[in-house]
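Showing chain A:
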Amino acid sequence: MLQDSSRESAGGPCVGLFVSCLVDAMRPAIGFAAINLLEAAGCRVEVPLQQTCCGQPALNSGDLAGARQIAQHTIALLEPFQYVVVPSGSCAATIRVHYTELFHEDPVWRARAEALAARTHELLSFLVDIRGWLPKQVALPASATYHDSCSGLRELGIHAQPRRLLAAVEGLSLRPLEGNATCCGFGGMFCVKYAAISNAIVAEKAQSIEATGAELLLGGDLGCLMNLAGKLHRCGSRVRVFHTAEILAGMGDGPAIGEAT
Partner candidate 1 sequence: MSGARERLSFDARVRDALADPLLKVAIDRTTGNARTKRAAAMAAWPGFSSARELGRDIKDHVIAHLDHYLVQFERNARASGAQVHWALSGPEACDIVVAICRKAGARTVTRSKSMLGEEIGLPHALQEAAIERVETDLAEHIIQLAGDPPSHIIWPALHKTREQVAELFHAHHHDPGTLDSIEAMVASARRELRGRYLAADVGISGANFLIADTGAVCTVTNEGNAELTTTPPRVHIVTAGIEKLVPSCAHAMAMLRLLVRSATGAELTQYTTFHCGPKRAGDLDGPAEFHIVLIDGGRTRMLAEGLAEMLRCIRCGACLNHCVVYRQIGGHAYGSVYPGPMGSVLTPMLDGLPQSKDLPRACTLNGQCQEVCPVAIPLPTLLRGWRDRIWSTGLESVTVRQGFAVWRFLALHPALYRQASAMAVWMMAWFARGGWIARMPLAGGWTRYRDMPRPPRRPFIAQYRRRMPRP
Partner candidate 2 sequence: MSDARSTILSAIRAALGRRRGGSAMADEVTIAAEAEHLRARADATRPDRLRGGAENAFLERLVSPAVAATAERVASLSDFPAAVRRYLTAQGLASSVALQPHPDLLALDWSGIETHGQIGIDEPVAVGLALGAIAETGTLVFHSGPTSPTLFAFFPTHHIVAVETGRIWNWLEDYADAFAGCAQPRNVNLITGASGTTDIEGTLVRGAHGPGWLHVVLFGSAAPSPDRPVATDPPHFTSLDNVK
């Protein structure tokens, strides 16, 4: 096992970026935006290439043995870094909150999980709370509204940070969303296993988003954003959906989720 400080460079801290399996497969732009932002915030970024999934689907399905195996893989992979940053509230919460619970009967792995948890952060909260960073000279003349994804909001307390970051984007106006803290109905496996219920929830959410009249919908978790973007598109809405990191990295003029490149 490498020591915590072994990869600290002379400059900024060494950050291991865990992009999450969904960003890896569905929206690499978020991963590249995260690299840009972390470097702008003075970090040295490394992407451990052996990363797969944090194990959340197994955890939420009751497959604890499977979740533990994947957690062990991920802990071993990520523990050399001074910080681990994840551009997803729910995956960051899996590592920060649930890994330690998984090993409550295993003192060795529990200690390793706790040590990793203490150094793991969701991207937007890391930028604000740990790095004290705000974007400079990023402009996007547009109106946007914000969905607070549940895991980030309730398990990690992420609420003010994305708003502070977005307030520093020139020309971007943020409109309040009715029910901004109400679940979008994604819920991982829930959205396919109980598709009809999930649909009823996201349909209501899509209506509230439409009602804001905003051009953009922003958030911090790709799962929820894909759910919302997919529903908005199916309903014929013209609201464009981005991960907050993409906007902050100046990629807001590029294709939104579901827009052909």
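A quick word on the picks: all candidates are chains of the complex that A comes from, given by their letters.
To be clear about the criterion, a contact is a pair of C-beta atoms (placed from the backbone, for glycine too) under 8 Å apart; a residue touches a chain by one contact, two chains touch by 3 or more; residues count from 1.
If you're wondering where the values come from, they're calculated on a predicted model, not measured in any experiment.
Looking at 1 or 2, the chain of this complex that touches chain A is the one numbered 1. The touching residues of chain A, when paired with candidate 1 in their complex, are 19, 21, 23-28, 31-32, 46-47, 49-53, 55, 57-64, 66, 69-70, 73, 150-151, 154-155, 181-183, 185-188, 190-204, 226-227, 229-231, 233-234, 255, 257-261.
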